[in-house]
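Notes follow the structure.
All protein chains but one are shown in place.
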Amino acid sequence: MKLAISISGKKLSSPFDARFGRAAAFCIVDTETGEWEVFENPALSASGGAGVQASQFVVEHGAEAVASGAFGPNAFDTLDAANVEMYLAPGNKAHTAAEVLEMVKAGRLPKAEAATHKGHHGGSH
Amino acid sequence: MQIVIASGKGGTGKTTVATSLASIAAEQDTVRFLDCDVEAPNAGLFLNPRLDTHKEVGVLIPQIDNEACTYCGKCAEVCQFHAIAVVGKKTLVFPELCHGCGSCTLVCPENAISEHLNVMGILEGGSTPEQIDFAQGVMNVGEPMAVPIIRELKKRGSTSSPEIEIWDAPPGASCPVVETIRGADFALLVTEPTPFGLHDLKQVAEIVNELGIPAGVVINRDGIGNNAVGAYCEESGLPILMRIPMERRIAEAIASGKLLLDAAPEYRPSFETMLKTIVAEVNA
Partner (left out) sequence: MRQLVVLSGKGGTGKTCVTAAFAHLASKGEYADKFIVADADVDAANLGLVLQPQLLEEQEFKGGQVAVIDQDTCAFCGECQDVCRFDAIDYTDGLYVVDPIACDGCAACVYQCSTESIAMHEQVVGKFYLSQGRYSPLYHANLYPGQDNSGKLVTLVKQRARLQALDENRKLVIVDGPPGIGCPVISATSGADLVLIVAEPTVSGVHDMHRVLQTVQHFGVRAMVCINKADVYPTGADEIESFCRDNGIQTVGRIPFDLTVASAMVEGEPVTAFQPDAPASVAISLVWERVLESLLKEKA
């Protein structure tokens, strides 16, 4: 399946970025073939609705699952509506995206059943 | 005539000055008072209106007719605030991000979007014992945006057209303050003679300047700090219309909810003069 991992960098070997909505980039990797591609996150500099925008972006790029550190309420609702699995990877240890990929494949990551935190309300007036 | 009372810095005495100005004006003219500090409205504590009208206000947010929606995604495409997402066979609306601009409703090719009011706060109005037509906006706790409520408050008309309207602005110099100041005939800027007071006064003076509104200054708590504010006003041609010296007994009276004019009636002539000056300046 296609898995999107939030990263800060340009490669599968780049560090994992625990933020979803404002992650620097997403690495979309096929968990079976291992092929991957990195896309800059267009929501990074959004004044509001970053979670929504990032969610739409990864869905548009075919992601069926996402691994990140946390999902705010809007990101959760959007990904949930698209039936995208949400995996939670710990952000405090310095993992690379490649390591997070292995954790997903080994079934070692919990899934988010609800938004992990309240919104950031970066919305503009 | 519409006079807005602003400051930049919080706590300089906007509401203190605004409520006493309204009180003096009400002796001769018909007065309307709008408390535009919708996040933390306080003027009512001093003017004691009987609030008998209430109206829920907010922004119009989209409601999707799922039967008609074809998930084309055009609505999400035009939304600048990411308040709509179209994923798979679902269209989601995020009310707290929505500005109520109506763009999505206009572009939907299936006419699948209708709008309904997302309540963000309430407008309340009524008369005060001095016959001031009083209204305030009160934003609901947890809502992020003050501007739509201020906008609705200022639109609020009534059967009478008052001779003097006073708008009590929120602190700061950003969007809610601009929304409050817009359209005023005169801006009365209340400051304190301290570095913080001066710094923030400059911010709001810039707004008032850009909007082309004549302004004057009240220096409240005169005597504390230094005279940098006075010097700035002189340099920038901002007339100082009143100085209220720092007096503990005044602070104590206002703390308990008394009008400045009631606590210190010796300021009546100054307020009367200030009002006359403002009226003359606007009519000139």
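The letters A and B name the chains in turn, as written, and every chain counts its residues from 1.
By definition in this document, a contact is a pair of C-beta atoms (placed from the backbone, for glycine too) under 8 Å apart; a residue touches a chain by one contact, two chains touch by 3 or more.
Predicted model, so just to flag it, every value in this text is computed and none were measured.
Among the displayed chains, contact with the absent chain in the complete complex occurs for A, B. Across the entire complex, the residue among B:73, B:126, B:225 or B:239 in touch with the chain not shown is B:225. Contact with the chain that does not appear here is found for just one residue of B:18, B:207 or B:264, B:207. Although one chain is not drawn, the whole complex shows that of B:21, B:139 or B:153 it is B:139 that touches it. Listed here are the subunit B residues that touch the chain not shown: 8-12, 15, 39-40, 42, 45, 78, 80-81, 99-103, 106-107, 139, 141-146, 170-178, 182, 194-196, 199-200, 203-204, 206-207, 210-211, 224-226, 246, 248, 251-252, 254-257. Take subunit A: the residues that touch the chain left off the picture are 45, 47-48, 118, 120-125.
Here, only the chains that are shown with their structure count from here on.
Here the CA centre of subunit A is 41 Å from the CA centre of subunit B.
By the touch criterion stated above, subunit B contacts subunit A in their complex at residues 76, 81-83, 85-88, 90, 92, 94, 96-97, 99, 144-147, 175-176.
For subunit A in complex with subunit B, the residues that touch the partner chain are 43, 46-50, 52-53, 55-56, 59, 74, 77-79, 81-83, 119, 121, 123-125.
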